[in-house]
Structure formats: C-alpha cells, structure tokens
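Apart from one protein chain that is not included, each protein chain of the complex appears where it belongs.
And now, chain A:
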C-alpha cells in the first residue's frame, strides 16, 4: 500500500540520520517518548522510527502499519526498564520531555502541569483501563503494552499477586524547595506575620508555619524557601504556594520558581519480628547494624538509592526518595529479604 511505502521511506531516511545523530529523547530509564507511546530503547533504530514517526504525526492511526519487524525482546526490555505506572511518574517524565511533546510548554513551572497530566492520564486511562489504580500502584505490575494502537504489541503477563507484599508504605514527610526569586527582609516578615519566628542569633531564616496543610517553612533572605511536613507531593506544593502567597501579601514580589521535591520519607510495618544480626551477616555490604549506637539496622539500597531503617519489631522507615515510586520499589525489594528472616 502506498501508506506503507511512505512510512518505509520515512524509516529509511530516519535510519541514515539515526546513524550519526543520537536520538534527542530518552533518559534511559523512561519509557515515555511521546505522550502516548512507550518506547523503552530508542537507540534501537526500529524503535526510534516509531518514536520519530509519532513525533511527526500527531494523531496517526497505526493499525495499518506493519510492525512485525519489531523484535520480540521489546517486551523483555520494557519489563526491565519499565518504571512504576504511577501518575506522578508519568507526569514527571512528561514534564522532562515537555519540550519535545506537542503539548504547549508552560513558560514558568508555576503554571501547573495538570493540563499535561490530565491530558496524559485521560489517554492513559483510555488505553489502560486495568491500570486505573494509579494512587498506589504495585511496581511489579507492568505499566502497559508498549504500542497500544498497534495490533502486534504483545502483552506482558501480570505478575501474580502472591509476589507482591500487599503492604503499601505510607508517606510521612515530604521536603521540598522553591525559589521565590526576590530578596526578602526577614525582620519585616517576622514583624508582620503572626505565624513566623525569627531569631537571627540562632538561625538565619524565618520559620513560618501554616495550619492547612500542616507544614513548616524556612524562608531565607535570598528568597529561597524549604517546606517540610507535608504528607504528599501535592500537599507540599499547595503549602509552598500558600507560603509564597503570604510573602506576596507582605509586599514582596514573590514568584514560584523551581519547585522541587528534595526528600520523601515513608514508613510501614511488615508485622513480624526480624533477626537484625542475621540480616547484617548476609547483607553486610549494604547494612550497618550497631546496637550500641542505634537499635535499628541501616540498609543502604543501591537501586533505587534509598536508605531503609529496619527495626526488630518489623517496622521499616524508608527515606531519601525523590519520587513516590522509589519508596514503593525499595519496599518491594526489601520485603522478600525480610521474609527470609521471619523464622528465627
């Protein structure tokens, strides 16, 4: 068919271009290239073809395209590199590649990505009705079939439920930073704001608190601000915006730039006692257990880079995450290890 001919020409053109140019997209871990196709390994020219193709065609209907040349390993690679199908994760990757997507790029990041996110999620929900539970995803569940509109894409089998722990860590604290981009007079803020404390001899920042969401902020004279105490990423963002608004009302030209989550802390309970001495023997390159100093075992997981505090009662604290999915992934990694130490 002539459609195929055009696509084939396209592919061949792209292939020659591919050889010298590194594909502009793809942080290696992120499968999302354009907003509705998962291509895990775009260095593979065949994949790149699809991604580039998607780039050119906004709403291409690919049902007629013969994609049988795609290797079977597509599913395996997707499984290895696939990340959690959490909404936040997808939103974030969308955000990092927003300059490549066709959606309008927000000038400042204070215009929320909700537009992109909702657009994305709607397409996602259309394509993945079984993945609707994006609030607490299990990382062992596969994210999606890679080419939703293509007939050839093979589905990964869902991992059986017995492999999942069934326990979801609860987020306890989120630390985020934002740049208000204006010099602040801390004395004036401390004078005019009821919820502020400022003791320059002790600490060079104003400590401000709001009731809803219950958080604390450290506001520095350079205009940078740290917001702590929120229980979710959205709450942290809302709280940071409220602090910025307070500063605005005090007469400073505060903006809301570079909001970034710096740390997330989660905790959960496996509900059985753990032999910490045994764990430190088998995993000594990751664990540090000094009962003379601290009753818990400090486990430094390499992938994802999370620090876990494991206690004899079975309670686990996970910290050091920049993403919610890292916490979930870390817990799913540690749970089988802990189960191995269930019987004394």
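Quick note on the criterion: contacts are C-beta pairs under 8 Å (C-beta built on N, C-alpha and C of every residue); 3 or more make two chains touch, one makes a residue touch a chain; residues count from 1.
Going forward, contacts and distances are computed from a predicted model.
Colleague: According to UniProt, what is the chain that's been left out of this complex called? Choose from "RNA 3'-terminal phosphate cyclase-like protein", "Transcription factor IIIB 50 kDa subunit", "ER membrane protein complex subunit 2" or "Septin".
Modeller: "Transcription factor IIIB 50 kDa subunit"
Colleague: Any idea which of A:195, A:216 or A:333 touches the chain not displayed?
Modeller: Of the candidates A:195, A:216 or A:333, A:195 is in touch with the missing chain.
Colleague: Can you work out which residue in A:257, A:312 or A:337 touches the chain that's missing from view?
Modeller: A:312
Colleague: Could you tell which one of A:200, A:291 or A:340 touches the chain left off the display?
Modeller: A:291
Colleague: List the residues of chain A that touch the chain left out of this view.
Modeller: Residues of chain A in touch with the missing chain: 112, 114, 170, 191-195, 210, 212-213, 231-238, 241-242, 245-246, 249-250, 271-273, 275-277, 280-281, 284-285, 288-296, 311-314, 342-344.
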